[in-house]
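Scroll down for the structure; my scribbles are underneath it.
Complex shown without one protein chain; remaining protein chains in place.
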Amino acid sequence: MSSSKYISRTTTSGVSANTIVSSLVTVQTSGRGFIDLTAEIAKFINDAGAREGAVTLFIRHTSASLTIQENADPSVLVDLMSALDRLAPEHAGWTHDTEGPDDMPAHVKTMLTASSLHIPVLNGKLALGIWQAIYLIEHRARPHRREIVLQFVGAGG
Amino acid sequence: MSSSKYISRTTTSGVSANTIVSSLVTVQTSGRGFIDLTAEIAKFINDAGAREGAVTLFIRHTSASLTIQENADPSVLVDLMSALDRLAPEHAGWTHDTEGPDDMPAHVKTMLTASSLHIPVLNGKLALGIWQAIYLIEHRARPHRREIVLQFVGAGG
Partner (left out) sequence: MSSSKYISRTTTSGVSANTIVSSLVTVQTSGRGFIDLTAEIAKFINDAGAREGAVTLFIRHTSASLTIQENADPSVLVDLMSALDRLAPEHAGWTHDTEGPDDMPAHVKTMLTASSLHIPVLNGKLALGIWQAIYLIEHRARPHRREIVLQFVGAGG
């Protein structure tokens, strides 16, 4: 397979790595659903003086998770939630059921999505595609307080 | 559980982190399927003069994704695609259907696989296992132009 046919690459740009900036975000969820974190992460990147590098998001929970998904049509989020419900239904004979019927499905959904995201920062901006947003997914039925560690590693400041 | 019984670890090797190299790869897909990016990433690592650190791949789309999978038997890729089709079938009552029956399944498959990969680089080489290759997965039926940000953070150059 000759990569020259259908794969192209820009020339590389290099800078010196010199800073790490960390922060903790707390999100109060209102129960099952998606919460768009994109603006908050963009603000963090700006406050950190980030120029080139990458930002990591790490969620400190096992019944809520992270994903990057389409930000245009809200019906996409409805369908993503339905898809997760089909893959990890309540009342499916789980042995771990002491914390309610929504708890074990929440763990499965967390395993199938992401606990951490890693997004490049170029020229001081998140290198997201035009339709991409960064979401926290609350998998539990009731509201929870969720903590996400943000960390930028790269050039800046 | 005594970790000494079945877990062993090499002594650590340390170097100074001093460089970030970024690049953008554009891939023209020919519709649903896997595209092996391993050689392109290895070339990037080489061009960047990377010695020790890690390379990140970040795909700027929500209907195509990334995975690391077996490179030996092509039938593995056929079965992986079948598995994704079963987990996110077309015509499953999705509410988001204006972009065609393959669109919402593509979003679900993206959520279940990876938007970013993070692969260590040791002694100037990707630390992949012998059977591992890096794949872009195109989830849409028709050809698309896909962008992937590459970024090396570590010692080199």
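List of remarks:
By letter and in written order, the chains are A and B; residue numbering begins at 1 in each of them.
In this text, a residue touches a chain if its C-beta (ideal position, glycine included) is under 8 Å from a C-beta of that chain, and two chains touch if they have at least 3 such contacts.
Values in this document were obtained by computation on a predicted structure and should not be read as measured data.
Note on the undisplayed chain: of the listed residues A:7, A:21, A:77 or A:127, the one touching it is A:21. Against the chain not displayed here, subunit B makes contact via residues 1, 3, 6-17, 52-54, 67-70, 73, 75-76, 78-80, 82-83, 87, 112-114, 117-120, 122, 127-129, 131-132, 153-155.
Counting over the whole complex, subunit A has residues 17-30, 35-37, 39-40, 43-44, 47-48, 56, 58-63, 87-88, 93-96, 98, 104, 107-108, 110-112, 114-116, 118, 147, 149-151, 153-154, 157 touching the chain that is not drawn.
Heads up, the rule we're going with is that only the chains that are shown with their structure count from here on.
Centre-to-centre spacing of subunit A and subunit B amounts to 16 Å, using the average Cα coordinate of each chain.
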